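Left out: one protein chain. Kept in place: all the others.
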Amino acid sequence: MEIRSMHFKANAATALANPVLQGNLRTSKGKFVDKRRAAIADFQAEGGDFEALREAGRDLRNRVLENLDLWLEKFESTATARGAAVLWAKDGAEICRHVIDIGKRHGVTKAVKSKSMLSEEAGLNQALEAAGIQPVETDLGEYILQINDNEPPSHIIAPVVHKGLDEVADLFARVHRKPRKTGIPELTREAREVLRSHFLTAEMGISGGNFLVAETGSVALVTNEGNGRMVTTLPRVHVVITGIEKVIPTLEDLALLLRLLPRSATGQHISNYVSLLTGVKQPDEHDGPEHLYFILVDNGRAGLVGSEFQDMLRCIRCGACMNHCPVYQTIGGHAYGWVYPGPMGSVLTPLYTGIENAIDLPHAATLCNQCGVVCPVKIPLPELLRKLREKQVEQRLRPLGERLALKAWAWVASKPKLYALGTRIGVRYLDWLAGGGKAIRVLGVVPAWTEGRDFPAPEGKTFRELYARRQKP
Amino acid sequence: MRIALFVTCLVDLMRPRIGFAAIRLLEAAGCEVVVPAGQTCCGQPAFNGGDRASAALLAKKVIAEFDGFEYVVAPSGSCADQIRNEYPGLLADDPEWHGRAVALASRVHELTDFLVNVARLDRVPGDFSGSITYHDSCTGLRSLGIKRQPRELLAKLPGVELREMPGAEECCGFGGTFSVKFGEVSAAIAEKKCANACFTGADVIVGGDLGCLLNIEGKLRRMGDETTRVLHVAEVLAGDR
Partner (left out) sequence: MSSRDDILGRVRAGIGRAPGNAAAGRTAIEATLAARRQGPRPAVADDLLASFKAKSEALATTVDIVDDQARVPAAVARYLAERSLPTEVVGWPALESQPWRDAGIAFAGRGAVDADLVGITGCHCAIAETATLMLLSGPDTPASVSLLPETHIAIVDASRIVPAMEDAWRLLRAEPGGLPRAVNFISGPSRTGDIEQTIVLGAHGPYRVHLVLVKSGEIDRLK
């Protein structure tokens, strides 16, 4: 996907001024946050220990990363033993090459897709179209985006959280050329009918993979709509595109992660459908793909192994971090400018696309840690964001004014007498700006503060000078 | 007990009365309070800004200055967290300073946590009367576990009626330099916090971190609310003098 993260500030401003987006964000926040909380409360009421589960999830993911090379080799061997082909892709371009290659080999003219964020990273749909293969998104949210001129998703679980009902109704009426529907059930039914014919005629199904199970050589797909099952049952070719960090050891590990993922993502105890797919259709079977391909993708992931950012590879793509992030809740996902928004996107985008392409993202956070406390695998997101800020400082990517200001503050603060003098002058200046009133309306030194709020007036003297005065007999 | 007060740069500059209120409370708890004269800043702005070198410079200064006290108390969750939880890692490469940072860390407390869990303050000197709603500052809450402590102390004032706001634990949008780097987004988050706080109809919004309080107060006034007061929990507990 084209990177637009360098326009974060402008995009954020646009988002703030968009009343429809603001309304949608308000409603969706309540739903995601409340549902997750309710699901965990239910779980606890049944004697479940969600905190212990989070720790177990973190430990499991860490254990895999310690021997990731061996786990990947294990998966490759168990998957191929069941008749799947395992391919490797260094980057997005290679993903596209592999898929097109497979498509041409099997005479594919249409491919139905269930959700794959990696295919977004790779810009796969455009590449397929250019190669004469028609891609059809079947996840309702992704489908809506596709027919809206390939608009990018704004959330990793709920891709059209930014859209209202009317927008979707207008879009369907225009593209499907049918009478405009007004209710969400009617729109959903219309999508079901339109997409059903595609499921039945596509030669290839493309999916992501929530987890790869090394023990059995299987892929686990976690979905609600049934499109994931359609895409992996009906067409004769199935291609799974997934990151190398998605491998897990056993079926028991899958059960553990399935207690964490749906609750954290949508507040469900389990997603409607969990499919564990292993190998190809047997000669006496009615359905299933005759050919199964796994594309194991790097695209930046291998580089995080053994680095100070390795913890980020634990991510199971639940979206809880962005649901609880005050910044995401205020500006939505598009402002982040790439595939992944919110806290996890602010960590991954600079790491996967280049730190200089996403300078603002690690700073567009208050480090409140609302994300970290809900992450099902306990990724210390604020710490990773801060480390990215450090990298920017090391690589001299921060604006000169900011670098000097921080250094100057530290220098002055290390010299008590100079600091005392500076703050005494500073506080009198602020007092003067307040003009005897209670607040400063325009704070020239940092206008960004006073654009949206006042700056309360200081008392007029510093604590240190007042205290020193009181200590004198 | 011989306590050093880490007054914090924001309190020093903007609201000295919070510092004096903290002293009054600590003395009411029977502590001898010392205010190291050369103190300035804990270094969090540099640390969060990614400038480790500057942050380490200030960390060493603080460690040296606050050596030799039984406890160090700060009327701020974020400053207490910086010294307690971040200094050791920041100085991990230097064994001597690392050791000193670890030794200091265990003695550092946020004010309300100190008063409840260490000093076990029985009665508070203040006499506040009115309705209050409490904002839980992020670092204090999530890094230091400050939640119950201020409420326990406020409950000791017979005249206080505590009303919990929706989203009390949600970020107010301050985030240090975030408030000026992304001023518009920050103000929009602050607006939600103010709406939640005002929803309770409380007379006063109270919190434990001055950065948050300046942010909330500034937004309230810009929204046209000149009557809701915004106070630090130390001020409410210590009363006027």
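Per-chain numbering from 1; labels A and B assigned in written order.
By our rule, a contact is a pair of C-beta atoms (placed from the backbone, for glycine too) under 8 Å apart; a residue touches a chain by one contact, two chains touch by 3 or more.
The model shown is predicted, which means the values in this text are computed figures rather than measured ones.
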* Touched by the hidden chain, restricted to displayed chains -> A
* Structure fact -> Filtering A:L72, A:L128 or A:A420 for touch with the omitted chain leaves A:L72
* Of the residues listed, A:I100, A:V160 or A:V393, which one is in contact with the missing chain? -> A:V160
* Residue in contact with the excluded chain [from A:G123, A:P152 or A:G226] -> A:G226
* Structure fact -> Among listed residues A:H7, A:R105, A:R189 or A:K438, the absent chain is touched only by A:R189
* Which of these touches the unseen chain: A:I156, A:L258, A:M312 or A:C325? -> A:L258
* Among A:M1, A:L140 or A:L443, which one is in touch with the chain left out? -> A:L140
* **Chain not shown, touching residues in chain A** => 24, 27-28, 31-32, 43, 46-49, 52-53, 56-57, 60, 63, 66-74, 88-90, 94, 138-141, 144, 158-161, 163-165, 168, 184-185, 187-189, 192, 195-196, 199-200, 214-216, 218, 224-227, 229-230, 232-234, 244, 249-256, 258-259, 266, 269-282, 284-288, 296, 298, 302-307, 310
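The rule is simple: only the chains that are shown with their structure count from here on.
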* To do: Find the geometric centre of each of chain A and chain B from their Cα atoms only, then give the gap between the two centres in Å, rounded to an integer.
  => 32
* Asked: Tell me, which parts of chain A touch chain B in their complex?
  -> 9, 12-13, 16, 326-327, 330-331, 363-370, 372-373, 386, 388-394, 398, 402-403, 406-407, 409-414, 416, 419, 423, 426-427, 438-439, 446-456, 458-459, 461-464, 466-468
* Where on chain B is chain A touching in the complex? -> 7, 9, 11-17, 19-20, 35, 37-41, 43, 45-52, 54-55, 57-58, 61, 138-139, 142-143, 170-171, 173-176, 178-192, 214-215, 217-219, 221-222, 230
